[in-house]
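Attaching a single structure in structure tokens format; questions to follow.
Note that one protein chain is taken out, while the other chains of the complex remain in position.
Labels run A and B following the written order; every chain starts at residue 1.
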Amino acid sequence: MSSPNGKLTARESNALDMRYVFLALTGALFVGIIVYPLYHVLAKSFVSGSGLSLANYVKVFSNPTNFKALWNSIWMSATTSVIAMVAGTSLALFVIRTDIPCKNLLRIMLLMPYAIPPFIGAIAWTQLFGPAGYISKAYINLFGSYDVPWNIYSTGGIVLVMAMYQFPVVFITVSGALGRLDPSFEEASRMSGANAFKTMRDVTIPLVMPSIMAGTLLAFVGAISNFGIPALLGFRARFYVLTTRIYSALAIPDMPLATAMAVLLAITAGAALFVQIKFEKGQSRYTVISGKSVRPQTISLGKWRMPIFFMVVAVSLFASIVPMASMLLTSVLKYWGAPIKLSNLTLKHFSYVFNLEMARRALKNSFILAVLAATVTMALGAVVSYMSVKAKMKAAVVLDIVGTFPYAVPCTVIAIAMILAWSKPPIMLYGTLWIMLAAYLVRYMPFSIRTTRATLQQIHSSLEEAARMSGAGWLQTMRHIVVPLIKPGLIAGWILVFMPAFRELTMSVLLWSQGNETIGVVIYNMQDAGNTQIAAAISSIVLLLILVGNVIVRKVSKGQVGL
Amino acid sequence: MLRRTLMVVIASLFLIGIVFAASAAETIVLYTSVPIELATKFADEFMKEYKDIKLEVFRAGSTDVINKIWAENEAGGIKGDVLWLADAAAYYTFRDKGLLLAYKSPEATNVPMELKDPNGYFTGARIINMIIGVNTSLIKDKSKVKTWADLLAYGKKAAMANPLYSGSNFMVTATFVKNSGGWLWFEDARKKEMQVLRGNADVARGLAAGEFAVAMVLDYMVNDYKKQGAPVEIIWPEDGTISIPSPVAIISVTKKVAASKCFIDFVLSRKGQELMVKDGVLPVRGDVAPPAGMPTLDKIKLMPIPFEWAAENTTMLRETFEKKVMY
Partner (left out) sequence: MGIGIEVVGLFKYFGSVAAVNDISFSVKEQEFYSLLGPSGCGKTTTLRCIAGLEQPSKGSIKIGDRVMSSASEGICIPPEKRGIGMVFQNYAVWPHMNVEQNISYPLRITKVPSEKVRDRVNEVMDMLKLTGLGKRFPSELSGGQQQRVALGRALSIKPAIMLLDEPLSNLDAKLREQMRFELKDLQRNTGIAILYVTHDQVEAMAMSDRVAIMKDGVIIQEGKPLDIYKNPKEKFVADFIGTTNFIECDVIGSSASSTDIRLESGSTFTVPEATDIRGRCTLALRPEDIELSAEGTDGFEAEVEVGIFLGNVIDYRIKIGNSKLRVQSTVATMFRPGDKVRAKVGRVVLFN
């Protein structure tokens, strides 16, 4: 690199070119992987027949079924998020702020539904409360009735099951804010003469209100983007939402209509996320967050202590243990609906699954996809985060935003983008495993950028500079200092991408093809075709893997990440 | 970390390599709507018989398979080699569009004329009967359920599969509409909130579990549950069973004609038909005995199926059903 006179020029010498090479490569990948496909969705939605038009949107709004699906999506998600808000906030208050026993265990149990894939949860809930479900049967036996007074295949059923999988989001955000709330605010209120209840009402809740709203909006986005629950419960109830309508439109296939609905879905979710970010900023503006999670003072519930404790226990059991137990029970029953007795138990469904080539293939496919998705997103995310957080390069900040943007794009929309972008020359990925990889990369890039950014921010730049001053070049500094230091964060982040990618459904169900099934697709198709028990057996295997994965994450991150 | 990640990546690449290496034997792909358990069992037996052929099964509802075929045809080539659906009408359309390869299997001589295409474009491979299934623990007196109309009395506790998804139910829909000259039965079903599930396996499962008291469902599925001890019975409707000859065919663009023919031969062979009988399915060959407790076709009152009419009116039938029942 030296010029003849032994001097180094500025560009060559500062190893800046090396970073620019990395950055340029990542930038090109980001444009190819993220920007190009997403642009296609938007463009396609405005094309009909020969030219640009709003015809596809007119079709959405003029066809009452499509319009109803949009409306259904919005009100179903709104109702869900209100229930999630009430449940999540009160549970957070009880678990973080009061003197009920076993708080740590309860907290973990309440977070568990977060780890259970919603579509597997939906299957479990039909096994419990469906017309022939365990609880329904028990009710019928108990009261000798012909039918049960509830129906899980209904809008109410969808909303309740959805709320079950969205309340942990509110719980996490609110309990986080509560944990960091300076206790002196509440103490001041008590000293001013307010009792525990009034303090909660007038001081605590208003102070964490931004977090409550932020959590609720996240729940809204989660609900409106979900496919598994409305698909498994909604078709029978003739209740269609945008995600299931898009699925049907793609089966016809009516691509322009699908893209128009996809854009509407993305706009709704994006708007909700935009407001959510405002609220999040609002919370940090209240300088009540002291950064310490020391909580010496809790509210004494007195005679309400045990009743509330049992209520929280009941909710957490129903949210976590009961669905998993029902899944396991179903997977070992001879046939679905068989009376529960020893002679009706069998492992034949497991042995069937292990011998089923499709299941083995799906397991392998999901594993390959999840490994590659986690590895590639973490590598690219680390580069972008490093360049924007540490090297403070302006171009990297732009990439940071581009990489985080898909967070606001529902999975269904990403899948459509993939079909549009990768099913024609020059790059034909449709019909192969790799189109799902492309989708996973878009979907999980924000996860990776967020975790790598957080990890890198904890590492003071002087640690790197010290290495440079010790004589290490940029690459050596990366290898000896930066990478070893962020390793635990990278591993935890890797697993945090691996786990949801491993059991992904919403995108895979639109992108899979013969021979390229994923675990999520196999479970969904099995359940959909009436092979409940095979679905249950695979689900049980997946749940086991998720639990093990979680334990590993906790170990690696020393309790920082995971449940 | 880097090294470990690298190792994982290399391991994955190896796995991918193994997949490709394993596919060195000639592979044919079966597009089918036959329930997955049956289809895989069948594939295993086939591969035992023909050791140098690998059979991959793509299984979905008839409609999904049909959509896939049209889409792939548009995109420059169907990826499947052999086809086995319940929607017999679709074969007429496929034949007319030139998507099927004519093949008169030597085994087909044992299949009655009315179950196969005269030119050999497709051959009936199993007979599946749409019947009324009852759950005997919910309906003590079976004699109450005699005709298709009796199903409607059970409201939410009655079920059928969705013809927009299931091929056999599409045939039922076409037959009902053609024979009765209208949609009355379906309109009534919608009014009384009869449950419309996706596939017949889903319906059978619900019937066995007691989710439904009665159902329009396929005979062999009820038989299967009955064998496992579920409280279910078949009722042969007095106004007629819809008996569908679920045909097999070879896709015209296949590059593996010989292997595909082997599959057709195997399905129609005595051994293949006996395999199906074991799972409670009626055989197409006269020289294979029907499953125990199942009547032969000549003992059942049948409803005539308008195959060609159904093929011509597919879109109208689907759209009307969707409008009248699904919303």
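Some observations on this one:
In the analysis below, a contact is a pair of C-beta atoms (placed from the backbone, for glycine too) under 8 Å apart; a residue touches a chain by one contact, two chains touch by 3 or more.
None of the values given here were measured: they were computed from a predicted structure.
Interchain touches from the omitted chain, evaluated on the whole complex, reach A. Contact with the chain not shown here comes from a single listed residue; of A:481, A:505, A:522 or A:535, that residue is A:481. Residue-wise, the contact with the chain that is not shown comes from A:462, picked out of A:104, A:141 or A:462. Of the listed positions A:64, A:101, A:307 or A:473, the one in contact with the omitted chain in the full complex is A:473. Looking at subunit A, the residues touching the absent chain are 7-10, 13-15, 460, 462-463, 465-474, 476, 480-481, 484-485.
Here is the rule we use: only the chains that are shown with their structure count from here on.
If you average the CA atoms of subunit A and of subunit B, the two centres end up 36 Å from each other. Remark: subunit B residues 1-2, 5, 8-9, 12, 15-16, 19, 29, 31, 35-37, 40, 56-61, 63-64, 67, 71, 75, 79-80, 138, 156-157, 162, 195-206, 208-212, 225, 228-230, 326-327 touch subunit A in the complex. Interface residues of subunit A, counted against subunit B in their complex, comprise 65, 130-132, 137, 146-147, 151, 153, 235-236, 238, 251-253, 334-338, 344, 352, 356-358, 364, 367-368, 371-372, 375, 423, 431, 483, 487, 490-491, 494, 513-515, 525-526, 528-532, 534.
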